[in-house]
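Just one protein chain is left out here, and the rest sit where they should.
Here is subunit A:
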Amino acid sequence: FMQRGLDSQTKKQLEEEEKKIISEEHWYLDVPDLKEKESCIIEERSFLRCEDLVYGRMSFKGFNPEIEKLMIQMNSKCKEEKIEEDDKMEADVSDEEMARRYETLVGTIGKKFLRKRDQRVLKDDDEDEDDEVEEGNSNTRPSKRAKKMFLKPQD
């Protein structure tokens, strides 16, 4: 019973000693902190970062067309990075064409997803419009499109 108390005492002593050691170590950490604030200068050994150098592979007067393309690409990367945002790529399709195509496109693809019954109704409507039959009877269907019903075999 006494031993437990002793243990707790020794434990406390050990803890205190540890704390002392740790706090002493803390002292050592302060000094390097002061020295690290002076890194405003970067050392660089390459000329490429300092000067604005062009790409090393060049071709003139069409000797090597791939390299000529590359030259334009590389040199425009360096200089025209800001201007790129202004020059939008010319669209292959003009806006008007796009609007026209989109109108018809939406219709045709929309039809694809209709159920069969609705599809037939749509077809009939289209044919009515195409034929320009304006007899006012939307219910009557032209004879061509007789509803396919089951025909009883005639004996």
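By our rule, a residue touches a chain if its C-beta (ideal position, glycine included) is under 8 Å from a C-beta of that chain, and two chains touch if they have at least 3 such contacts; residues count from 1.
Everything that follows uses one rule, which is that contacts and distances are computed from a predicted model.
Undergrad: Quick one: the chain not pictured, UniProt calls it what, "NUP43 isoform 2", "Distal membrane-arm assembly complex protein 2", "Exosome complex component RRP40" or "DDB1- and CUL4-associated factor 13"?
TA: "Exosome complex component RRP40"
Undergrad: For the chain that's not shown, point to the residue among A:24, A:51 or A:103 touching it.
TA: Counting the whole complex, the residue in contact with the absent chain is A:51.
Undergrad: Which subunit A residues would touch the chain omitted from the figure, given the whole complex?
TA: Within subunit A, the residues touching the omitted chain are 38, 40-64, 67, 70, 74-75.
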